[in-house]
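Pasting a structure below so you can have a look.
Only one protein chain is missing from this complex, and each of the others stays in its spot.
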Amino acid sequence: MADAHPGLPEFDYIKPASLAEASKFLVDHAGEARPFMGGTDTFVRMRDGVWKDRYLVDVKHLDGTSELGFDSKLGLTVGAGVPMNTLIASPEVQDHYPLLAQAAKTVAAYQLRNRATVVGNICNASPAGDTIGACLVYEGIMIIYGPSGRREEPLRTFFKGPGQTVLSPGDIALAIRLPIPPAGHAGRYLKLGRNRLSDLAIVGVTALGYPDSETASGFRFRLALAAVAPTPLIPIEAEKILAESPLDPATIDKAAEAAMNASSPIDDVRGSARYRRMMVRNLTRQALESVVSELS
Amino acid sequence: MMVKSIEPTLASHPSISPVGDNAPRIDATQKLTGAATFTDDIQFGPGLLHGRVVRSPHAHALIKSIDTSKAEALPGVRAVVTGKNYPGYLGLYLQDRHIFCRDRVRYVGDPVAGIVATTEDIAEQALDLIDVEYEVLEGVFDPVIGAKPDAPLIHPDLGDYVVANFIFPKPGTNISNHFKIRKGDTEAAWKECTAVIERTYRIPHVQHVPIEPHTAIARADQDGTVTLWSSTQSPFAQRNLIAKALGKSQSDVRVIGHYVGGGFGSKAGVTMEAPAVVMAMQVEGQPVKLRLTREEEFYTTFVRQGLVAEIKLGCDSTGKILAMENKFYWDGGAYTEYGVNVTRASGYSSTGPYEVPNVKTDSYCVYTNHPVGGPFRGFGMPEMHAGIEQCIDELALEIEMDPVQFRRINCLKEGSILVTGSRMHPTGLPECLDKAAEAIGWGKKSEPSGPNKRRGKGLALMWKAPAMPPNAGSSAWVELREDGTLNVGLGGQELGQGTFTVAAQMAAATLGVPFDWVRIASPVDTKYSPYEWQTVASRLTWSMGNAVVNASKDARKQIIDLVAESWEEDPADLDIVNGEVISYKSEEAMSLKDIAIYGLPKEGDSGWIGGPVVGRGRFMPTYVTGLDPETGQGERAVVHYTTGAQAVEVEVDLETGRVEVLRGVAAFDMGKAINPDQVRAQMEGGLVQGISTALFEGFKLEDGHLRNPSFVDYRIATSSDAPDQIEAIIVEVPQDDGPFGARGIGEHPMVPTIPAIANAIADALGVRISEPPFSSEKVYLAMLDEGLIS
Partner (left out) sequence: MAQHTLTLTVNGDPTTVSVPSHHTLLQMLRETLALTGTKNGCAAGECGACTVMMDGEPVNSCMVLAVECDGARIDTVESLAQDSQLDPIQEAFIESSAVQCGFCTPGVLVSSRALLDRNPDPTEAEIREALVGNLCRCTGYLSIIRAVRKSASSRAEAKV
């Protein structure tokens, strides 16, 4: 219960002049320093006493973290410091990655989205993160700066557990790059909260579908589930069913059932495992119906 | 228009009494510009010290030792205080609580020590430096279990506590009050019933969630006096209770109450303010600020106690209710100094707003090791009606009668015999019922918005009397200023419900001045303001209103007598209209600004008559009688009842279980709407707060620990959860002793909402889900388990 402090505990704010300086500082002070961007998750954890870092390192302004750029070959690069509202309002995101804008719009409230960032959402690595599903189905790649320089990490292998990623002390997530999505794709993010808006996801279903002549159904689907496993979950069996059978209600039901069976939610203060499983099934079905309808 | 211009001429204002007008709130501009002072806004300069409270991590434990030495040694810490030197007890109806725990902690969060430091950060750091040794005791976490004779005893000294003479604790048990109704013969009556139902309801704890957390600044001066600035509904009660607990004179404790950012009962009585005062006493001469975090706000002040209600209800074949049996087990929490009266109020209201000839009620206030139950909007009525109004629906359906018709037959009318044996005063309840039913389109079904949705309608009635001691009083004064404007002194607090505005309307109407000539002498300051018992119980419009009217009448009489003497006329021929004294006989007129302070000259420069005009008034009910402790019967249990009805239309999503309240209708009889817009504002706000507690809210307590003490996991209604439409219907059946016929309306719009929604869900689904919150999960799993969906 409430070990929450009235405000933030004392720490030193560090604003490094370069990526190299930032990374070195984080390595030198491993265990007592943390990078932050929008801060919305960081400050809450610090106030709750969960994180007790002595240094908070502001990396928002560094090379490669503040740009939102679209390239017709490379795709979309979302800098780590780009607030969600900026992303949502971007014509390129709306045109080429509508599912990402849709998902970002469900996060918290407008004020918070002026600070919260997609990369921050990803690095926070909550299995309930709203924008993670969209980034997964858009096959996002994390661009990281670390002690040995820049590297890339596919989002699919980025998460290790609740709140845990492959980042090590000294690593700074610079951006996420989303390749050009498949032509003619349609997507849907359905989020179930306890009240209508502004809640965390109790269950979240992301569905992306696109025409693919190589599948039996003529379409291929990518799915991601939020809040029903230790990490954001891709229900592979469900995706398989959707590729291998004609797209009729029976197939969709089967896929929804498979998604439900792939999930392993827990009972917690927000919801029971039993309810969450049923919601995976129902929301997957709804999301698929919505995407199918848009594709036809 | 920000600056009010005073133009004391007839031309500038219409000559209509402001009572009944939608007068604009007099505090609105201050609040909209950020200028309104709330307690945390008061500036104290660099000498302000800051406090934090060390709290028990255990639900029930003995305190073996407290070592404060490490905390005291932290640079910046000015004082650390425990309960060691403060043996006094606090309590409104039952004195069962120390300011800081002495030998025992009784709930997670119970204050154990106070730290005063130069900054809040340092005080916070010092919390970890206090070493408390506890011996954990077995805890009580259920009121039914707590009521058993062999349950662990939470207050072994219950028999020694000072207690009001209408509260009946059972020493040697955890029962701090047992209220009984024994009326007629229920055993015989069951045999006459065509249909009988028996139900049990568990209503969870909820919290008020004022957007402004509790805040207090205290300063103890070296002359032994104390000043307390607090976000309080009850400056005078705080003065009284704190003075008593500290052995001080009430004159030596001064409480100043600025605007309150939401109370709903949480800021009545005394909670965190007493520790703040004791902390200030350690650093004489310096102000100490104590503020609660939102998490502390959730579980360390007051909460609305949980209830386990066992209700049995029976009727004959014509639908007339013959008998009712109730057992209420109130989960009172660690201290029930205030909550004991919830037990009583629910007891004497235990039939709901119906005439029932045979009633057996046992209402128990049970100590548990849970957060402290106290006054919450409705004072037991929402929790109680949550069960009763569902039983009414179910019983009606048992005999295949329409629930609205069933209520028409049984609901109180003027002259109905009440559960305590007296008769109901004139009431608009039947009118509220009919209007609510009509407005929601009772009997007509509307099309759901999709194939996987179901719609339903539900309705519920309510009644409530102000729950307070029989002699809770109000007082007021009215003084006139040079320009004829009024300064009204009162002791009621502005919590947002419009106290200051309606007081100004009533003063203006009574005295005969335009509404915007009236100012309220705020903030309420017990050093200068006239006494007011508390701002609770929806009593201010009625009780404080009467005092304001009486004070205004007194001032009016002084003015008219003075001018009559000057004009050598009969006072009966004079009046005050729009700020002018006029004579209907001679048609003379004189502006108030010419006489308010300086009196009037006598003829021929031979002296003066009159002087500064100060009117005084008071009001205290004198007719409330006691109730027989064995039967709960008495001549007059309460001052009056406000009654009303709510109806809702809901849509349930079969795929997620989500319940959406599409629209709501509220119809209440408040006697006279002094300010109809503000009355409608209470009806809208109350309905949404009711929806919030019905759909989203509930404490998740595990062995006394609150698992959802923040907005993240204690969800309240947001702008996206309010219905599309709320229709607020005002019914006015005058209150015989109310100012302009008015009685209260603040709490009532929240009372019937839970059962109205439960009844609507049952109508939509054919399945009854009876215990709030009706969360999406609860509704979905209920539908699944009932085979409605798969």
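Note that the chains take the letters A and B in the order they are written out, and that residue 1 is the start of every chain.
Basically, a contact is a pair of C-beta atoms (placed from the backbone, for glycine too) under 8 Å apart; a residue touches a chain by one contact, two chains touch by 3 or more.
Quantities reported herein were computed from a predicted structural model and do not represent experimental measurements.
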| item | value |
| --- | --- |
| Option touching the unshown chain, where B:A243, B:V260, B:A323 or B:A521 are the choices | B:V260 |
| Candidates B:K31, B:K248 or B:R768 - the one touching the absent chain | B:K31 |
| Chain B residues touching the omitted chain (full complex) | 1-3, 22, 24-25, 27-38, 40-41, 43, 121, 208-213, 259-264, 293-294, 495-498, 677-678, 680-681, 684-689, 710-712, 716-720, 722-723, 725-726 |
| Footprint left on chain A by the chain that the document does not show | 4, 6-13, 39-40, 43-44, 47, 56, 58, 85, 108-112, 114-115, 197-198 |
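Note that in this section only the chains that are shown with their structure count from here on.
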| item | value |
| --- | --- |
| Interchain centroid distance [CA atoms averaged], chain A/chain B, Å | 44 |
| List of chain A residues in touch with chain B within their complex | 1-2, 4-7, 9-10, 192, 194-200, 269-272, 274-275, 278-279, 282-283, 286 |
| Parts of chain B lying in touch with chain A, wherever the complex brings them together | 52, 108-109, 120-121, 124, 291, 293-296, 298-299, 655-657, 660, 695-696, 700, 705-710, 712-713, 715, 717-718, 720-721, 775-777, 780-781, 784 |
